[in-house]
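Here the complex is missing a single protein chain, while all its other protein chains stay put.
Chain lettering (A, B, C and D) follows the sequence in which the chains are written, and residue indices restart at 1 in each chain.
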Amino acid sequence: MSSLLDIRDYRLDFDTFDGAYKVLDGIDLSLAEGETLGVVGETGCGKSVLAKSIMGLLPSPPARVLSGSIMFEAHDLLNATAADWRAIRGQRIAMIFQDPMTFLNPVLTIGQQVCDVIAAQQGSKPKAARLDRAAIRAHATRILELVRLPDAAELLNRYPHQLSGGMRQRVLIAMALSGSPRLLIADEPTTALDVTIQAQVLALIDDLVQRLKLAVIMISHDLGAVAAVCRRIAVMYAGTVVEDAPTAELLAHPRHPYTRGLLAALPDIDGDQATLVGIAGSIPNLLTPPQGCRFHPRCPLADGRCSNEKPLLRRLSEIHRVACHHA
Amino acid sequence: MASDITSAAPTGWRARHAGTIRQWRLYAHLFRRSFSSMLGLFLVVLFLVLAAAGPALAPYPEDTMGAVHLDNRLKPPSLAHPFGTDEMGNDILSRVIVGTRTSLWIGLIITGVAALIGVPLGIFAGYMGGRIREVIMRITDVFLSVPGLALALAIVASLGPGITNCVIALSLVWWPGYVRLIDSKTLALKEELYIEAARAIGARTPRILFHHILPNCVSPLIVKASMDMGMAILSAASLGFIGLGAKPPSPEWGAMISVARSYMPDWWWYALFPGLAIYLTVLGFNLFGDGLRDILDPKSRGR
Amino acid sequence: MKKFVMLGLAAALLSTAALPAAAFERVGDRKVIVFGGRQQVPVIDPHVRYDWSIRMMQQSLYDAMAKYNGNPAKIEPWLAQKWESSPDAKTWTFHLVRNAKFHNGDPVDAEAVRYSFERGLKLNKGVAWMLKDVLDPSGIEVVDAHTVRFNLKSSYAPFISWIPWWYIVNPKQVKANEVDGDYGQKWLTENAAGSGPFKTKRWEQNVLYELVAVDNYWKGWPQGEKNRPAGIIYKIIREPAAQKAALQRGEADIVEGLTPDDYDQIKSTKGIVVQSHAGMTTFGIKFNTQTGPTKDINLRKAIAYAVDYDSFVKVYNGAAILETSPFPQGMQGHVDVPERPKQDLAKAKEYLAKSAYPNGGIELDYYHVAGLEEARRIGLVLLDNLSKLNIKVNVTPEQWPNMVAKGSKPDTAPNMTSVYVTPISTDPDAVAYQYHRNAWGQYFAMSHYNNADVNALIDKARTLGKWEERAPLYAEIQKKIVADQPEVFGMIQNRRWAHRDYLKGFAFSPVRFTGEVDLYPLWIDAK
Amino acid sequence: MPEALLRLENLTKHYTVKRGSFATATVKAVDGVSLHVMPGEALGIVGESGSGKSTVAKVLLRLTDPTAGRILFDGQDITALDGDALRSLRRDMQIVFQNPHSALNGRHTIFDAIAEPLVVQDGLRGQPLIDCVSRLMDLVSLPRSFIYRYPHELSGGQKQRVCIARAVALKPRLLVLDEPTSALDVSVQAQILSFLKELQQELKLTYLFISHNLAVVRYLCDRVAVMYLGAVLEQGRVADVFDQPQHPYTQALVAAIPKLGTAAGHNLLSGDIPTASRMPSGCRFHTRCPEAAMPLCATQSPDLVPIYGDHECACFARTLRNAVPSA
Partner (left out) sequence: MVLFVGKRLLLFGFMLLGLLTIMFLITNVAPGDPAKLMAGQNATQDMVETIRREYGLDKSLPEQYAVYIGGVLRGDLGRSIVSTKPVVEELLRYFPATFELVLVAMGLGILIGVPFGMLSAVYRDSWIDHATRIFSVSGVALPAFWFGLLLQLYFAVHLEWLPVSGRLELITPPPEPVSRLYLIDSLLRGEFDTFREAFQHIILPALVLSFPCLASILRVNRAEMLEVLQSDYIVAARANGIPAFRIITVYALKNAMLPTLAIIGLRFGWMLGSTVLVETVFDWPGIGLYAVQSALYSDFKPVLGVTLLIGFCFIFINFLIDLAYGWLDPRLRTQ
């Protein structure tokens, strides 16, 4: 299994007035062609920053890369030029976002926006292969149909506000897929949606992944949503990956205390729970992150070693990696 | 962090206001970073120092109170008179310096009166909504639809020239801007959850207005007021230019230019320096206000 | 950085020495004279309104039976070739020239004269005040086509002095354009029905007014038919700086209303001539003699002795003379009154001690017309001078209409008001009457002066026909007024114009208004 | 049967909104809702966005006036209460809002925030006030050192604790919780939920708990009402409703929740939620109803009909099906 994306020891700070926020602290992740990876973590764990890093969307300053590499199809994205990005964004890697309303331009029609994306991709093609206006529009209609939007041709003339949340998310997915990317990054794609719509969108993503053989990185705080789509899950905490395993394995045998805590904190719809256990304390201030294991102040298993030595992400088995001294 | 759970409430002033102090340090930091804001601050401070110490700094203080040196008329800039002398033989530098105080006074009163009228009306209109708001805002619109200068011109033309009338006229045309600002801010704040929360607690309207809404209006208010200081000074100078401003001999920049324009271009220094003083003062207040807005109210529109 | 740019800019302004080659406007091979003035000409109806700019136009578009010319001003025959009056100055007969023609070709006849005077009296505007007390429309008599007789209600020696200000309109044209019995007022506002040397051409209100010279003007052209201009453009230029620029660039051939300093400075410029002539416009600081502290004659005297008269002249850069009596020097019957105060601080203090305010400590208002520079500066001089008497002066600029309104009543008239007065004729009655009780309410009577002796003397002097009888009365009047000190007698400023040296034919006459120029004899002597 | 602490009778709230520069539309946010809450009970209201559940809260707290219907609190009709009477009612009914970030005035310290109800209602000041606030902070497990901090210095969970302290400061009898945990991370959500459960027992509180998260409702509530487009479609005991959902909508909701370890949630519904300004005729759910709707569904609106016990459901098909066997 060749890896499509390979992130190695990626460290990133955010420079602010208060000092440098150590946002990402040595991320190691890789993704194979056609693989679906969920990245789960709570607010401020750096999962969105990671996604934006892969897309080259982080403004710098304040972001500052300290070390590491993000290899995609044998290119280091951290060294990509503007021209490289033009060829990558939308055509090799695409992204969908959390709030479908704010990510669509309110004053342009759906057609203008979808066609623009397609038109932008023509630049990097040989002249002969470029599409003309009519072909672009036809392509736009096709990809809207691909995401199961009814009346696609008619939809092109509508404005975002005339669409429902679920439809908007589909449009965003369609735009992302228009350039036939190899990797789709989905940043909390269902968080802003209602539960019944969420189920529809998740089903759509799942379906597209199967049909188009896409590699997907889905970022969410919702373990349930991620588990529904992804084969593998990486759990992040305070800028580090603490556990990485296939979904079934992770749910059945969580090894990191944080992962366990997360699972225990989930209320269950089936059957009565007498108590719900949260994780004590709150996430650390990344300006002065805890020494050693960043989770140790909240960890029930923590000991002296945890507060001094940073646990490395180590392989427990062929498929299961965890960063904990006690696992 | 963990030790916090058992700790007692902090007692020292510094500890109690740690958050505020940090906020202010952040403001200062952001402000310092911007060249144009610092230029604004510098000009404003210079202006205030000149206004405070004016007569003491002026090389010929008697020239600002109507001295007559007809033998020393219209002398070009020299060491003795760096800005030259005017048609009565008075030192222009001294008159420009002392004019600072007049301008400061004009700016303060106009913005102050305008804010005193505009803020309560705006907050009332915004919070009450409905008919009351409709009436207040329509009246405001009427005033806004007349260009301030034209209205002030009419007012001064009927009340007669002089700084006091000038200030009255400009104050009368200045307040609608504040009503608009505070009204829109109040409307926005009214939708804030914490206002709803305060109402849910049973807080009375005055408490909500003064405890919750007004403090949140302060930053746009400061920004607007600092810009208006400059604009008020400019407007007063414009009236002075038309000949409706300060009475002689008290030095006022607009009136000086009004006289000096007859002496262009051969006695260029006469019009140049008061004009520069107006320009730099207004520039200073505007850059300063712009800078304040960038740090206090980054989202608000650049009106 | 900006500051340096501005300084550079200003320095560049300094070097505006080089004059461009003068280029004048032409129509065909005739030249057009461009007059740059500050005041607009809203109305040219000769019987509705007058001020200097309006009068300049009226004088060019219309003719009167007589015309003032020369310095000192003399009344010359114009439409009337001669006239005579009865010994009691009650009946006046005028004999008109025979060749005068209106612009449309109609002859100027006695009926036109009668109609014009009737129109002036009936409209009761503008010039009406001059004659309405002595002349009734029914008193105008057409003797024959070229003779007209005026039967006055009472003896009135100054009658002839007003005749040049009554212009003759073409009754046929006026009647043709009458609307709702308005005597053609609406139409005559921007149209002329006259017989003068010029006709109206372009009338862009607030911008410019263009006149064209009349071919075969009945009286001919003093500069010769060959030299006469094609026309005149009166261009409104409001800023003195712009006026000066226009003159220097040759865009204007003659301008009025520059600052004294400008005249001084431009005098030495090559190609530019400054006309400076003693006029009759007096400047005085009128005290309110009826109410307030200035009711006290000793205070008035104290102030009059404290004033630095020389600075009055200095304000005009020397282009002014001090008044030696209430009458301007050019006026018939003027005598020097030696008792007129000169600056003398000791005397001032002496008078102050006698007044109700022996130690000063009062504050007096000094009003001047907003925008009138010299008046403002004199205010500053006054402020400086009176500080020695421990009197504070409040220099207040006021809009002219407001000032006139304030000054019309003794209760509201300011303590001191600066007033320029231009007599409208050379007859001393024109000045003397300013000090008559009946003049109260007029702007020049803001002192609300009232001396029964003076009133009686003025009334008597205007009814006498012989000048030898009138002269001593006027000398007496001048003395009495000076003794009462209703005002600080100021100076008589020179009237000044600046024009290109190729502009010829400029003829000054003191009886005209401040900026007024007789456009008729002007011409441009250049290729 | 003991008297209900709160009873809503046919509560209705319509309001007009601007549509574009020219037109307005009437939004039926709450359309004839009848509910009751017994003392000491926790009633949950679930529904997707736009179902009107938050509007119910605002109306019953008299933060906005109802268009029609009655609100009875402890037997007293409070629908038209105003002035001081309304203010003193606030003592007995309190609310915790969804978003603790915006529910706190950024310019007030934690002390100011918690003290406000005490100042407003009891006129407390000086040392007694400080003592009282300190006790409340202890109650919600906030360190006392936070007393002079500003909201932005606190984490989301801590802010929500401040909001709760504020709400319980006056010892209300009814506490309305409007999505109190939806803005929080799961680990913090678990802390808050278990804390709320303890608090209820400790202070003998009655809860009206509003949420879109069924699992959370199941954990905290005794009874639940399911809302859709301004009306209650089903209500009853939590276990009854969630384990044997009767209404097709409730069934879809329950099915749509992604469940850990199994495949994606089932998507039973097609289409989107209509907006409340363009309400479907007849049964408001019939446009999305997966069961073959009867002609009646498109013309008439069904009433809540008891299934058994206090489990009620508003569906013609269900009523019919239940009725047939019993007949």
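Annotations for the structure displayed:
We take it that a contact is a pair of C-beta atoms (placed from the backbone, for glycine too) under 8 Å apart; a residue touches a chain by one contact, two chains touch by 3 or more.
Worth saying up front: this structure is predicted, and the values here are computed from it rather than measured.
Across A:V49, A:L104 or A:I283, the single residue that touches the chain missing here is A:L104. From the options A:S53, A:Q121, A:T141 or A:T240, the residue with contact to the unseen chain in the full assembly is A:Q121. When the omitted chain is restored, the residue from B:G54, B:G84, B:G148 or B:P220 that touches it is B:G148. For the options A:L12, A:I70, A:M95 or A:A302, the residue in contact with the chain missing from this view is A:M95. Among C:Y443, C:F489 or C:W523, only C:Y443 touches the chain left out of the display. Counting over the whole complex, chain A has residues 55, 57, 82, 85-86, 88-91, 94-95, 97, 99, 102-109, 113, 116-117, 120-121, 123, 159, 161-162, 172, 175-176, 178-179 touching the chain that is not drawn. Touching the omitted chain from chain C are residues 2, 6, 9-10, 12-13, 15-16, 20, 25, 27, 32, 34, 40, 42-43, 48-51, 123-126, 128-130, 132, 185-186, 189, 202, 204-208, 233, 235-239, 241-242, 245-246, 248-249, 251, 371, 399-402, 404-406, 408, 412, 424, 441-444.
One chain is missing from the display, and on chain B it is touched by residues 33-36, 39, 138-139, 141-143, 145-151, 153-155, 157-160, 230-231, 234, 237-238, 241-242, 254, 257, 261, 264-265, 268, 271, 275, 278-283, 286-287, 290, 299-303.
The definition used in the following text is that only the chains that are shown with their structure count from here on.
Averaging Cα coordinates per chain places chain A and chain B 49 Å apart. Shown for chain D are the residues that touch two or more other chains, of which there are none. Residues of chain A in contact with at least two other chains: 282. If you check the complex, the residues on chain B that touch chain A are 1-2, 22, 25-26, 29-30.
By the touch rule above, chain D contacts chain B in their complex via residues 58, 61, 63, 86-91, 94-95, 97, 99, 102-109, 116-117, 120-121, 130, 134, 141, 143-150, 152-153, 163, 166, 170. Across the complex, chain D is touched by residues 4-10, 15-20, 23, 192-194, 196-204, 207, 211-212, 215-216 of chain B.
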